[in-house]
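Missing here is one protein chain; the remaining ones are kept as they sit in the complex.
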Amino acid sequence: MSLELGDVSASATGARGSGLIGLAVGVVLLIAAPFLFYPVFAMEVLCMALFACAFNLLIGGGGLLSFGHAAFFGAGAYIAAETAKSFGFPFELALLCGIASATALGLLFGLTAIRRQGLYFAMITLALAQAIYFLALRLPFTNSEDGIQAVPRGKLLGLVDLTNNFAMYYVTAAIFLAGYLLVARVWRSPFGQVLRAIKDNEPRMISLGYPVDRYKLMNFVLSAALAGVAGAVKAIAIGLATLSDVDFTTSAAVVLMVLLGGMGTLLGPVVGAVLIVAMDEYLAGIGIPVPVVIGVIFIVIILVFRRGIVGEAVYLWNRWRAGARA
Amino acid sequence: MSATALFGQLLLGLINGSFYAMLSLGLAIIFGLLAIVNAAQGAFYMLGAFIAWMLLHYLGIGYWWAFVLAPLAVAIVGMIIERTLIARVYNLPHLYGLLLTLGLLQIIQGMFVHWYGTSGQPYNYPAGLTGGYNLGFMFMPAYRAWVVGASLTCCFGTWYAIEKTRLGSYLRAATENPMLVRAFGINVPRMVTLAFGTGVALAGLAGVLAAPIYQVNPLMGANILTTVFAVVVIGGFGSILGAIVTGLSLGVLEGLSKVFYPEASNLVIFLIMIVVLMVKPAGLFGQTR
Amino acid sequence: MLEIAGLNGHYGESHVLHGLDLAVGAGEVATIVGRNGAGKTTTLRAVMGILGKRAGSIRVMGVETIAFPPERVARLGVGYVPEERGIFASLNVTENLFLPPTLAEGGMSADEIYQLFPNLKERGRSQGSKLSGGEQQMLAIARVLRTGARFLILDEPTEGLAPVLVQQVGRVLEAIRARGLTVLLVEQNFRFAARISDHHYVMESGKIIDRIARAEVAAKMGRLEAYLGL
Partner (left out) sequence: MPDEVLLRTEAVTKSFAGFVAVREVSLEVQRGSIHALIGPNGAGKTTYFNLLTRFLPVTSGHIFFKGRDITGMTPHDVSRLGIVRSFQISAVFPHLTVLENVRMALQRFRADNYFFWRSDAVLRAFDGRARALLADVGLEDHAGLVAGELPYGRKRALELATTLALEPELLLLDEPTSGMAGEDIGRIVALIRRVAANRTVLMVEHNLSVVADLSHRITVMQHGAILADGSYDEVAKDPAVIEAYMGTGFD
C-alpha cells in the first residue's frame, strides 16, 4: 500500500498558462536576487531549494518517505569538493563526479530499501544514511570534523571565472532552474503519470501489469541524483563540504522544508527552503535554539496544516474558483 | 590482542546490546498498539539519563531513587504527549506519526542542547558499585555487572509480562485486533496510552543505566536511535523475544568488531542490515506480509 | 432488549444499511437471514459500535448507543461472537477464554464452561492459531458465556462447520436459551436457525423486508426458499 502523503494532482494538472506567467516572475526574481541579498546566502538558499525539490520528487511522485536524503546531498558535496580540490578537476567535471556518486549511492539505497514500504522504508533509509555519516567521519579524504574546506570554484568551461560571486550565483541559478523544470517535466511525463497512479493504488497498477518496484526504484535514483546535484553545487559555490551535509539534521530539515512548503506542489519546496534557511540564519543570530523551533513547526504542520503553504494556497484558490463558478 | 581487551569489549557490547534491546522492545510495544514508529524513542532515552542527572544535581537525589523516579517521569511525559499530540494522528497515514515524533525528538533534544551544550555531564557511579571483581581472565567493574544484570532482568521481565500475564494477553490481543478487544468491554484507548508510557519508560530506564557509563549528553539519544532503527529492521517487529535477542546479539557483534577491526565497528550493524534485507526483507523475526 | 430504528450504515465507500428497523425482546432468540451482501454482518457491527459510519437509533436495554464506542456497548452486558470467530492467534486457549472481562454477575463458571466444552480444557495451552474451525467456534462462544452478558450477538456460528459440529453448536445455543439469555443471530444456515429462533428477520439490500415467527415457518417455507435459495 502506498501512502497518501501530499497530493501532486493539484499542481500537475493545474493550468499551464498561469504556470508560464509564474515561471517568468520566478526567472525575474532569480536574476534580481543577488542585488537584493548577499549572493553567497542566495546561493545557499538555491542549493537547499534544489535539494528540497529532489526530495519532493520522491515523496510527491511516489509517496515514499526517505529519512536519509542527506546521504545523497552529502555524497555529491564531498565528491565534488574532493575532485575539485585534490584532483584539480574543472567545475563541470567535479560536478559530474559528485552527481555520479550520488546516483550510484541512490541505486544502492534503492535496491536495498525499495522492497519495504512506508515506515520500514523510512527507517532503512535513515539507517543507511547513518552508515554514510560514519564513512564521512572515518574516510581519510573527508578530514573528519573539519570537512573539505577552501574548495576552489575554478572556471566554467574554462572561460567564466567563477570566483566572482555574481558569476557563481548565475551558474547556480541556472542549474537550480534546470532542476526545477526537470521535476515539473517528470511529473508531466508518461513516467510521472505511472508514478501518480502507483501512489494512488499500487495493487491495481500491479494487476494492470506494471512492474511497480522498477518505477519506484527509478524515481528514487532520479531523486538521489538531483539531491547530488544540489550537494555538489553547494560544495563548490560555498567552498565547503562538511559532516553537517550528511547529518541526520539535514535529512530532517529537507523533510520539513517540503512539508512546510507543501508536499507534491512544484513551488512548495522552494518556498519551504527559503523560509527555513532564512529562519536558520535569523534565529542563530538572536540565540533562539533552531531545532526547537523546527520541531514545533513540524508538529504544527502535521496537526493543523498538512497541505503546507503552497498546498493550502492552491486549495483555497481552487475552492474560491469553484465558488465563483457556482 | 589480549584476552582482557576481548572480554572487555564483549562486556561493553553486551551492555550496548541490552540498551538496544530495551529501546527496540519499547518501539515494538508502541508499534504493536499504535502502528507508529516512535522516532522520539532516542529522546526519551536521553531524557531518562538527564532526569537522573538533574535529580542529583539540583535536588541531591541519588542514583537508586533516580533508577525508579526517572523512568516514571519519562512515562508520565510520554503519556501526556500521547494524549495531547500523538492521539491526533491515529487516523492519518502512519508516516505522519513518524514525522510527528521526529518533531518531538528535535524539540526535546534541542532544548537540552540549548541549556546544557553538547559536551557531556559526568554522572558518578552509585556508591556501592564503584569497585570491581577480578575474574581471573578479566576485571569486571561492579557497575557494569549491575547494568548487565538489571537490563537483562528488565528485558526478560517485560517479555514475561507480555507473554505470560493477563495484562500481557490484553496487549497481545489488542495488537492483533483492537476493535474486537474493545467489543469485549476493554478500554483500548487507555491501554494505548499506558503502552506508550511503558515503551518510553523502557528507553528512560536504559538512559539511567547508561548515565554513569557514557556521561549524560543531549545528543546521546539521536546517536543510539539510528542504530536501534537498524536493529528493528534486522529483527522485524514480529516478536518480543526476537527484539531482545536481536538487540543483544548485535551489541555483542559490534563489540567484537571493535576488537578485530575498530574502523568498521560503527558500520557493522548497518552492513548486517543490508545483508538481512537482501536475504529476508521482512527481518529475521518479522512476518512476511 | 434491542430496538433499532432507521439505522443507516456505511462499509467503506458503499452504503450498506438503508433505514433498518428491528426489535428483539428479552429472552428471545432472533435470527437475521438473507443472502450474502444483504448487510447482516454490518448490522451486528453497527450494534456493537464497531462500524465507523452509522446513523439512526440503536437502543440496547433501553440505552441509546448510537454514539457509543464498542467498550461502552459491551459493558451494558452484550457479548459478541464475530464472524470468522475472532480467536486471537497469539493467545492460547485459556488466555482467549479469560480475555473478556466480567461484565455482570451470573456468567458461567470455568467448571460449567469446561463441562459444556470439554475440548477447551484439553487444549488449554494450544495457541489460538492451531485450533480447528470447530474448536475456534466453541471457544468464541464459551468466551462470552463467561462474562455474564445478558445479550449475545452471534455472527454465523455454523459457518464452515461440519454437520457434527453444527449439531454441537445447536446444543450450546439451546443451553444458552435455557438460561434465559437474549440472542441475536446471523445465519446462512436457515434450517439450523429455524430450530431455535423465535423470529426470523429476512434482510435484503440493507433493509428488513420480512419478519416470520417460529409458528409461521412451515407455512411460509416457499417464500423463504425464494428469499434464500437458488
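We just call them A, B and C in the order they show up, numbering each chain from 1.
Here is the rule we go by: contacts are C-beta pairs under 8 Å (C-beta built on N, C-alpha and C of every residue); 3 or more make two chains touch, one makes a residue touch a chain.
For clarity, every value in this text was computed on a predicted model and none was experimentally measured.
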* Structure fact -> Displayed chains in contact with the omitted chain are A, C
* Which residue, C:37, C:118 or C:180, contacts the hidden chain when the whole complex is considered? -> C:37
* **Contact residue for the chain not shown (choose from A:194, A:230 or A:243)** => A:194
* Return the single residue from C:52, C:160 or C:180 that touches the missing chain. => C:160
* Where the missing chain touches chain A, by residue -> 7-9, 13, 182, 185-186, 188-194, 196-197, 200-201, 203-212, 214-215, 218, 222
* Can you name the residues of chain C that touch the chain not displayed here? -> 11-16, 35-37, 83-84, 89, 129-130, 133, 156, 158-160, 163, 166-167, 169-171, 187-195, 205-206, 225, 228-230
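As a convention for this text, only the chains that are shown with their structure count from here on.
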* Asked: Using the mean of all protein Cα atoms as the middle point, what chain has its own Cα mean nearest that point?
  -> B
* Asked: chain B to chain C: how many Å between their CA centres?
  -> 43
* Structure fact -> So, in whole Å, the Cα centroid of chain A is separated from that of chain B by 32
* Structure fact -> Expressed in whole Å, how far the mean CA point of chain A lies from that of chain C is 55
* Of all residues in chain B, those that touch chain A in their complex -> 37, 85, 88-89, 92-96, 98-100, 102-111, 113-114, 222, 226-227, 229-230, 232-233, 263, 266-267, 270-271, 273-274, 277-278, 281
* To do: Going by the contact rule at the top, pick out the chain A residues touching chain B in the complex.
  => 3-5, 65, 112-113, 115-116, 118-120, 122-124, 126-128, 130-131, 134-135, 137-138, 248, 252, 255, 259, 289-299, 302-303, 306
* Which chain B residues qualify as touching chain C in the complex? -> 166, 169-170, 172-173, 175-177, 179-188
